[in-house]
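A single protein chain has been omitted; all remaining protein chains appear in their positions.
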Amino acid sequence: MKLRMHMPRVAAAGLLGAIALTGCAEPLEDTIVVGLSADITTFEPGMISSRDNANIARHIFASLFTLTAEGEHVPELAHTLEISDDGTSYVYTLNEGLTCHDGEPLTAEDVAYVFNRIADPANRFTGNTPGFVFTSIGFVNAEALDDLRVRVDIAQKNPIAFGLMTEVYIHCKDAYEAMTLDEAASNPVGSGSYRLASWTRGSEVVLEKVREPGNFQRIAWRIIPEASTRTAELIAGNVDIITNVVPEQVEAIDGSGRAEVQVVSGTRRMYLGFNLSDEHARMPGGDAIQDPRVRRALQYAVDVPTICRQLLSVECERATSLVNPPNGNASLTPYPYDPERAERLLDEAGWRRGANGTRFSIRLQAGQGRYVNDVNVVLAIAQYLEDVGLDIDLELMEWASVYTPLLRERQAGPLFFLGTGGGLWSPIYDMTDLAQVGSGTNYTHWDDPRWFDRWPDVVNAETPEARRVVLDEMLQVFHDDGPWLLLYFQPDFYGVSNRIAWQARRDEHVEIFEARLK
Amino acid sequence: MSDHTAEGLVLSNPRGSGFRREAERAVRVMVNARWPIFAVVFLLLAAFAAVFGAWLAPFDPNRQNLVLRLAAPMAAGPDGGVFWLGSDALGRDVFSRLLYGARVSLTVGFAAITVGGTIGIVAGLLAGYFGGWVDDVIMRLGDIQLAFPFILLAIMFLVVLGSGVWNLILVLGVGQWVTYARIVRADTLSLREKEFVEAARALGDSTPSIIFRTILPNILAPLTVIASFNVASVILSEAALSFLGLGVPPEVPTWGSMLAESRDTLVANKWWLAVFPGVAIMLTVLSFNILGDWLRDFLDPRLRERT
Partner (left out) sequence: MGAYVVRRLLQSVVVVIGVTLVTFLALQAGGDPTYLFVSERASLEEIEATRRALGFDRPLHVQYLSFVGDLARGDFGQSLSYRQPAMEIVLEALPATVELTVFAMVFALLLAIPLGVLAAIHRGTAWDGSITTFSMLGQSIPSFWMGIMMILFFGLYMRLFPISGNVPFLAPLLSGDVVTAFTNLPRTIFHLVLPGIAVGTYSLARNTRLVRSSLLEVLEQDYVRTARSKGLRERRVLIHHALRNAWLPVVTIVGLEFGFLLGGVVVVETVFSYPGIGRLLFAAINQRDIPLVQAGVVLLAGIFIVLNLVVDLVYLRLDPRVKLAGGRG
């Protein structure tokens, strides 16, 4: 009997203890917690390829120059860059007294080692640096000239090589020579202001500050794939910054009084591609979109502002070409939503409505779960196209293993939905998607000579102004007769706790250096 | 809940006993237990919705109205209509989608059971009747499948095959066959030696005839019980796969995919997107479970151990 009397009290004590325990989960003053949606896989500089992975790595590895939020390249480890007259030789001069996390001095020899190591085929690296940067610039070789000067040779003149090379993660030679590739993947020895303190795969990466800049002693990156869980953790105060907030949850976060959502107009260009390959021309609807008048007609058929307002809950930055503002052709305006005009143009192009109200059938392919609210956006686009008389055969596919290969083989289409990462620092960076008709990224097989024949003019232009004229003419062609149904620049949604002062960037880079407590 | 009455006897040969007496007993057991009546009534309603949903639905289930999205229940819809149960993230009518969803969800459930049941029954009959290496191969295949957590197997195949209603049915069906095969095998093993089978053999019946005409009818009864439990678990699996992005294509409404779609709006208090498909699933699963219980009690209380 006596024992029984105690039971409720014991239970109450247990419950209180439990509540005290949850209290512990609140973030500490010197730690900032960031909730990411996708898992990260490696800290090997040659293997890093996803945006989330790069964002964490960016705090561990410094680079020669770095890209600001405004899209400018500013010195970081190097203070000067000299480019040879023929544009194939880049000489960087490093700051004095640099070191890596293990105390090893960081010299020109180390930088040359970094470049050559990544390019070494024996290492079989497949990350962004070897796979994109080095192939784009045509990397040849890197060599130390003396302690502080390093020369990087590239195959030919390239107006954006300098910008691309800022994406190379710099580290020292001795530490990496001592490690196997396996070891290097999980034990980065970097040159940035944070070092890796712990990594629990699939769960958490903790970085520890070793030098300036940075206002927090620790940055904890937590992997939280489920959007509702991320939002709940933010509102509960356990996480300070979350990426990829679902638009539907913006209101709940803003209304919580504990966090707010920052929406920035991102650099990712969302579009509906028209695959113009011969193979697709033989498919239903594939013949219709060969006609630029049909492509133009469809531009008027989709109500992009409504899609943005309703499904993304913001007014988006509309695309007038494939170039991010403010680098685009300033004289271009976005296509307005005008279904009557779309129908008229389709009639004029010879694609009249048949007895069943249909003009032509066409397949629309898309991946899912990759972009903000992508499934709903695609469903909405399909509805708008059906409203002007198209019969849409919609195929929504698993992103990574089904849609990506299709895309990379340039087989997606005849209509396909895609968002391609862009940049703020150069219109040419955005335009190199279509560097050649045969480029791997020319998913549309577009081959208009008014675009592709102009590239020599761009490279050889005497002055920036002269180059601008050429670029604007190309962008005009792209706007009028291009292979993209132009949608919008993807808005990016970040949830930020009220205790933190931090500004989201437009280029999907998440940098914590400047974040601080309010 | 259902009492298992003393009457619940083994049916040695269902074709032999008086059909009418059996039917009367079935109804009596059901009425006594009460719950099965609710289950049957609900399932009939669902079946009605599945068949006549197209006529009953006030809206085209796929017609979007972006400006009327996430409308609460009873809100005004387009063209003077009413969103009785609210609208979803694309402004589609939840009630209409629920009605159409009945068709797809129940079709997926029944079709998956049919696929799994057919494969399982045939495999079990062959394994039990022939024994030897046939038995070994079939049972080893079953072991291989059971050694996989089902959902991993399903994910693997759906990632590769792509998600579609038929692929889903196939995967969910194939996921079930081992259960049926094992039970059928055990029953066939014991029936193989029974007199009436020996008699058929002595009369010179062909092997397929013995297997499918003589043995099969005598082992079907317990399978109906398992099938009714499995419909419920198939509907749940469909919801889980939808959650992982591997269910039916997003433009096809099913209760599972509607529930999965609702997860982003739960935190925003759009309860109607979750509650209505959730309740539909719950009642269906509940009904099939009750029905399974009742069937089991009716057919043979001793089946309990195996289900």
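Per-chain residue numbering starts at 1, and chain names A and B are given in the order in which the chains are listed.
Definition applied: a contact is a pair of C-beta atoms (placed from the backbone, for glycine too) under 8 Å apart; a residue touches a chain by one contact, two chains touch by 3 or more.
Keep in mind that this is a model prediction, so the values were computed, not measured.
Enquirer: Using the touch definition up top, pick the residue from A:Pro225, A:Gly255, A:Pro336 or A:Gly350 that touches the left-out chain.
Expert: Considering all chains, including the one not shown, the answer is A:Pro225.
Enquirer: From the listed residues B:Thr107, B:Thr214 or B:Asn289, report the one that touches the chain absent from this view.
Expert: B:Asn289
Enquirer: Looking at the whole complex, which of A:Thr80, A:Asn95, A:Thr126 or A:Asn141 touches the chain that is not displayed?
Expert: Looking across A:Thr80, A:Asn95, A:Thr126 or A:Asn141, the contact with the absent chain belongs to A:Thr126.
Enquirer: Identify the residues of chain B touching the omitted chain, counting contacts across the whole complex.
Expert: 1, 3-4, 139-144, 146-153, 155-157, 159-160, 182, 232, 236, 239-240, 243-244, 256, 259-260, 263, 266-267, 274, 278, 281-286, 289-290, 301-302, 304-305
Enquirer: Since one chain has been left out of the picture, which residues of chain A touch it in the full complex?
Expert: Output for chain A: 17-19, 21-22, 24-25, 39, 41-42, 44, 47, 49, 121, 124, 126-128, 131-132, 135-136, 181-182, 185-186, 200-204, 222-226, 228-229, 232-233, 235-236, 238, 398-402, 404-405, 408, 420-421, 432-433, 438-441.
Operating definition for what follows: only the chains that are shown with their structure count from here on.
Enquirer: Could you work out how far the Cα centre of chain A sits from that of chain B, in whole Å?
Expert: About 43 Å, centre to centre.
Enquirer: Residues of chain A touching chain B in their complex?
Expert: Touching chain B from chain A are residues 226-228, 231-232, 246, 248-249, 251-252, 303, 306-307, 310-311, 368-369, 375-376, 379-380, 382-383, 394-398, 401-402.
Enquirer: If we count contacts the way the header does, which residues on chain B are in touch with chain A in the complex?
Expert: Chain B reaches chain A through residues 63-64, 66-67, 69-70, 89-91, 158-160, 162-163, 245-246, 249-251, 263-270.
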